[in-house]
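Structure first, commentary second.
The complex is shown incomplete by one protein chain, all other protein chains being positioned as in the whole.
So, chain A:
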Amino acid sequence: MTNTVDEIAGAGAILVTGINPTESQPVIGYRIRQAVRNGAKLIVADPRRIQLAEIADVHLQFKPGTDIALFNALAHVIIKEGLQDQEYIETRTQDFQHLKKMVEKYTPDYVAKITGVAAEKIITAARLFAQADSGSIFYAMGVTQHTCGTENVVALTNLSLLTGNLGKPHAGMYPLRGQNNVQGACDMGCLPNVLTGYQPVHSDRDTGTYWQRLKGAVSRQPSAVSREEAGADSSVIESIEFDEPISLNMSVSDTIRAKFSRAWGVELSDVPGRTIAEMFHYFPHRRSRIMYIMGENPVLTSPQAELVREALEDMDFVVVQDIFLNETAQYADVVLPAASFAEKDGTFINTERRVQLIRRAIKPRGDSKADWEIIQELANRFGLNWNYSSAEEIWDEVRELTPHYFGGMSYERLDAGGLQWPCTAIDHPGTPILHKSKFARGIGQFSTVEYRPLAADATDEDYPFILTTGRKLYHYHTRTMTGKSDGLNSLIKEERMEINPQDAEGLGLDAEDTVKVTSRRGSIKSKINLTDRVPPGLVCMSFHFAESPVNVLMNPAVCNMSVASGLKSCGVRIEKA
């Protein structure tokens, strides 16, 4: 997120797309409602009539997969009516003319045909967003979990740049995080291509890294920069600082690997790692042979889950470390019992980049141990000789190796209240708003992304419905936690697929019927919920219930840029079970 939760209530206009915050991030949902009461204009762009659509000024109920056409049409209207922030565009961005040329053909009438949204609504939405003093854009998996997920985000970013909404209060981009520490997992380098703070690990000797290409890469020595000079830049992400300045013809990742190798006392590999989809690859010889799974449940969360089950069975050895014997743990050879969040110290990073302390409230259950203690014991069996006695010691090592993000975040400071990265020095106040005076990459880049119909999992005669997925207020992910609450289970006890009454009538379904939902990959059963929250032709399920594991049906095709799976739409057939 570029901005903070606290700013939401003061936004001038809010665009909510591909997210249902009143159910998935309720407190942020409350804030959006508060903003509307304070006078914010609300635009909801979603194929479903989510709760926020009821209080929206305009609801753009587009066909799933046509996001880019819709966002480009909004850009078209903004430019055609001269509502863009010209000064911002001239001083802080580049390649506006390319965008302008590209969106020319995305007239409201043309896009109305693609998206099914009336042209007038598109025009109204564009005006509301562009004419507000500040505009923020909320999105999440409904935008990213497509084979064109990255392009969807680019199209949204264009809107934010066009209206000068990046780098100022009550504005910006709000990609809401779904899990308490998904931000932290990424920031800590639990990705195959980067170490902590997104420091690249791949060999880049031929191509140069992202940073090198964009920033010219000559890093300054920290001591050579005066505080005043650094202070001017304190609101933007700094490039990584090195002990020795490195020149353009040196490899950034070589330097980084050398830094980590020295700190860790090991030689680090520059071979790119596998992504989650590749670990469970369709071809057995391309899969991993040994899996160490900590606090995840891929059997229910991955697309075409049958493939994950098959891969786990096929592997030589599977270790699962968790607080419960979840569906994935059934495939383990060894299960290691972990402590819950209430039984250990540490930090989480929330959706607004805020690092916050959690504190041990009770002792671990039985013989279970904090995950870090288990990992350390394992490391020492490999002769790595680790010797951490507290979470704080580990965090201090993270700070030392990741000064450009966490340098200034001591436990002592965090104890007094969270801090938002980047926070580079002990006297740095943290960064509530990113890209304030300039962008991380220097200048804001308009990129052109064209709409193309999704070929991967379209509807046809055999699979006439589009299935999408969503979340429910009363449960959380695969229910390993919420499923243990009698209260929550009494509020929602089973999956009920949302289906429009008109479709149900066509299929001869009654409210209490069970249906069989079949995609090109498999079929599952579910009860139904007759509701006009979904338009005819669209059905929606959650992935909360193991009895109706919707991701079995989903297409494992991935976005070719982020390698994220297209979990948000697939063609299905529905029959009475």
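FYI, a residue touches a chain if its C-beta (ideal position, glycine included) is under 8 Å from a C-beta of that chain, and two chains touch if they have at least 3 such contacts; residues count from 1.
Everything that follows uses one rule, which is that contacts and distances are computed from a predicted model.
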{"item": "Hidden chain of the complex, named as in its UniProt record, picked from \"4Fe-4S dicluster domain-containing protein\", \"Putative cysteine desulfurase IscS 2\", \"ABC transporter permease\" or \"NADPH-dependent 2,4-dienoyl-CoA reductase/sulfur reductase-like enzyme\"", "value": "\"4Fe-4S dicluster domain-containing protein\""}
{"item": "Selected from A:Leu83, A:Ala258, A:Ala440 or A:Met481 as touching the chain missing from the view", "value": "A:Met481"}
{"item": "Options A:Pro108, A:Gly142, A:Pro298 or A:Gly470, residue touching the unrepresented chain", "value": "A:Pro298"}
{"item": "Sole contact to the chain not displayed, among A:Ala119, A:Val335 or A:Leu507", "value": "A:Val335"}
{"item": "Selected from A:Gly116, A:Pro169, A:Gly273 or A:Gly537 as touching the chain missing from the view", "value": "A:Gly273"}
